[in-house]
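Below you will find the structure I want to go over with you.
Note that this is a trimmed complex: some chains were dropped, and none of the rest were shifted.
Lettered A, B, C and D in written order, each chain numbered from 1.
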Amino acid sequence: MELDLVTYAVPFLLVGAKITLLISVFGVALGLPFGIALAVIRASKHRMLSRSADIYCAVFRGTPMLVQIFVIYYGLGQLSAIRSNPVIWWIVGDSLHAAILAVVLNTGAYTAEIFRTALLSLPRGLIEASQACGLSVWSTFRHVRFPLAVRQALPAYSSEVAIIVKESSLASTITVLEITGYAKRLMSETFAIMDIFIITSAFYLMMNVISLTSLKLIERKLSFDK
Amino acid sequence: MMTANVLKVRELCKSFGPTKVLNGVSFRMTEGEVISLVGSSGSGKSTALRCVNFLETPTSGEIEVMGDAVSAVVNEHGKTVVHGAHNIHNFRRRIGMVFQNFNLWPHQTVLGNVTLALLYALGKNKRDAKEIALSALSKVGMADFRDRYPHQLSGGQQQRVAIARVLAMSPKIMLFDEPTSALDPELVGEVLRAIRGLADEGATILLVTHEMRFARDVSNRMIFLHKGEIEQDGTPEELLRNPASDAVARFLSSVMPLAA
Amino acid sequence: MSFDLWVLLVERGWGFALLRGATVTLAVGLLGMLAGIIVAVPLALLRWRRLPIFSQAVDGYSILVRGVPGLLVIYLLFFGSIEWVQRLATAFGYQNSADDAYPFVIGVVAIAAISCAYSIEVFRGALEAVPVGLLEAAKSLALPNHVTFFRVTLPIALRLALGGLNNVWQMTIKDTSLVSVVGMQELMRSAAIAAGITRSPLLFYCAAAGMFFALTAISQTLFSHTERFFNRGFSRG
Amino acid sequence: EEGVLRIGTEGDAPLFSMADADGNVTGFDADIANGICAELKLKCKFVVQSFSTLVPSMDSDRFDVIISGLGITAERQKKIDYSIPYATTPLYFVVAKDSPLAGLKSLDEIVKALDGKSLGVVTGTTYAKFIQKHVPGADLKTYDATTQQTADLAAGRLDAAFGDSPTWADFLATPDGAGFTRVDVKIMAMDDPTSLGHGMGVGMRKGNSELKAKLDAALCKMVTEGEVKNASLHWFKDDYTIPCTK
């Protein structure tokens, strides 16, 4: 790999990294609460609600994110009703906003599955104990179910964070210039496909190593035994 | 009648699938009363306790706590319908429960286990909650362990924390499911004193125990449960003197040959 | 419109092209997932037992593969090995089969390598959530290690792992689109070609999404059944 | 394999390289390829792959040459060798009919008018480089495929789009394209060869001078005998041949 290629590519990719980071941060900051909310709805006894949340998750987990991002950006963009609604158009019309929306909707579905199983695997007695103490449904969730479920879910969720970081690259298909967006330009310019690709991957790897290790630290911090 | 009925249990029935566990259990408790629920293993004691605060939904029957009632009725399709479900949360705020297997929250320290409900069910502020919690922990000799996690405690220590968790809430009604099973005799004596003290302060206590001596010492009344039905209900002396059936007699004889 | 659809999907054969793509997707996905799980279980065990060097190696592998884009994994595996394999195959006189079968093999290997990394984390988390007391009970009864593992640890851990594995599978089946880089026309690539040529991107991408959804819907019901099976003996929390 | 020329191509570029449902490739690129094969007395075997994998695949001997409308640039020549250029398509800006840009007459005017405006190009081409150099003030958006670029144009997210004339001929004929028009400023590769290159060439692995010589000869013959012109006229309704200078 020639050094001048690296010095040429890195400044562009650094600019892209900011956008990748932005999308990922929103993906986690909005996707996590959204996913948890979905998980709670899915585990709730309200048939209608839990059914619709089930379907939502099935659809968003069952179809490729590339298609989701296309439908949101190109598909909805074709409808004049959406183009004329300023609020919706603010979200869908702008490629970065649309990309964030797609990432949040998608990760929400996966996160919901992770938390649903975590919530279901909690020992029943611990929840009964908090009910018996007169804690409200919300307090039970906030102080017993959620903290226990988080510990259970964290290993799987850390994978999901890595996925968010990588899937954010699909934003490049709707013109967002994040890392992959720049990488594509650089590739077609230089044809140094492999080299650019390896440099790009190093960027993703770095971001993910940071996020995975910090999540592992949180995991260790939260564990109450050992 | 001078004292009002604090807890009324009417015709409580509970089945798990085909297994009938409770079969028309009814009793009443007045303020400050201590009832021991005794009976052989599997007779339905824990289930009865769990039905009282609706951790287990009864198949049918009514529970009335200080005037609020929740009832379960079997409808024409054979399904159980609950009336007055909005009272369940009220029930639980007035009823405290110590579980047979403790159910301490593993992610909270001893102190956290005791303060949690004080903070979020009773809305105490942090300082008060801590103070109340520590005094409850002291009562069971666990104040020194406040920063341990449950898995770092011995069986008896866990049980004492579970008791302190309920003591701290000072609920009107308390349900204890074998609160002394993991305790040594000395501690049993202390728990006995603590429970008596609560009753004297007006709390109403329903407890399941296998220790007849303890049951006799602590309670005003004893209810003997057999195969999901009340076989006898009376003062400890009555039960010991005039057992209503062979089952009661056999059960008691094995423990209290001469005590009474 | 419906006429257009008929022409596009049937007369011009794009529908069948998509179906052909779907079979490639399914084959690569299933084999990749299976191979991934088979490798992941022992690796997760090494990690769980905290065997000194091994568990660091497993951690490194898992972080590396989860950390880089899947595309790089398959690029490196394929373009890094193809020359060498081709030389070997030609030496043994299998020029053609190397050409035709190799991309498929590498595709499966790449998908397996990726799904394996994710499965390791799922299994590790599940293993760590198995209550110690239950394992102590097995130890105290002198159960041989493999029996403890297969009869106690695994059934309990699998129940906890099921949701995570389901996620990994859903991800894996869609990751198969990566194998298009080694020249295999799986579902997404077929859709992309059809979209480009017919200038109906939305139609074909949605059709592909529909097929993916059908595949996952089937697997979803299987998972639900398995979940129910593993939940026997547990009261729900 | 003896007697076979393996050709890597995109397969999803309308008019240039179009794979049908059965994997047969047609289009301008395919005609060029078939012409070369006929000249060299070889059998053509097409390998359809996405653009970004063409170069590494050729490097690892998945096929011998790339014929996919590749623009020849100095930058790219560091990685692969090219045949002589055989064709080049003129490039145009496309804008909405009612846009103030519609009537502009020179590149300078366009550059000025596009300042701060959004402008779409397709990646895998040399166009992005050109725009970055000449229209640095524009908000450049890059697309993976022409269909996406035109979709965004139709959705009103783009103020202008830049691309080759076959693409626009194709798009302007569709219902979506009805509201748009070409800006009448024709840009040729020769206007800025450092970014736009020297026209389309056949790509091959570096250092195979024997193959290059054969290809160059074949292409030169096809150009001079009008075979390329015929293909161009057939697909693009226009002649984009670059004369063979050798």
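Operating definition for what follows: contacts are C-beta pairs under 8 Å (C-beta built on N, C-alpha and C of every residue); 3 or more make two chains touch, one makes a residue touch a chain.
No experiment lies behind these values; they were computed from the predicted model shown.
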Chain copy counts across the complete structure file, not just the copies drawn: A x1, B x2, C x1, D x1
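One rule holds for everything that comes next: only the chains that are shown with their structure count from here on.
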Chains touching both chain B and chain D, listed by label: A
Innermost chain by mean C-alpha position: A
Identity of the chain that, by mean CA position, is farthest from chain C: B
Pair of chains with maximal C-beta contact number: A-C
Between chain C and chain B, distance of the C-alpha-averaged centres to the nearest whole Å: 51
For chain A paired with chain D, centre-to-centre distance based on mean C-alpha positions, whole Å: 36
Chain A-chain C separation of Cα centroids, rounded to whole Å: 19
Chain B residues counted as touching two or more neighbouring chains: none
Of all residues in chain C, the ones touching two or more other chains: 75, 79, 201
All chain pairs that touch each other: A-B, A-C, A-D, C-D
Chain A - residues contacting chain C, complex: 58-59, 61-68, 70-71, 74-75, 78, 110, 113-114, 116-124, 126-127, 152, 154-156, 158-160, 162-163, 166, 169, 180, 194, 197-198, 200-201, 204-205, 207-209, 212-213, 225
In the complex, chain D residues that touch chain A: 51-53, 55-56, 59, 73, 75-76, 78-80, 120, 123-126, 128-129, 141-144, 148, 151-152, 154-157
Chain B - residues contacting chain A, complex: 50, 53, 55, 89, 92-97, 99, 101, 103-107, 116-117, 120-122, 149, 151, 165-166, 169, 171
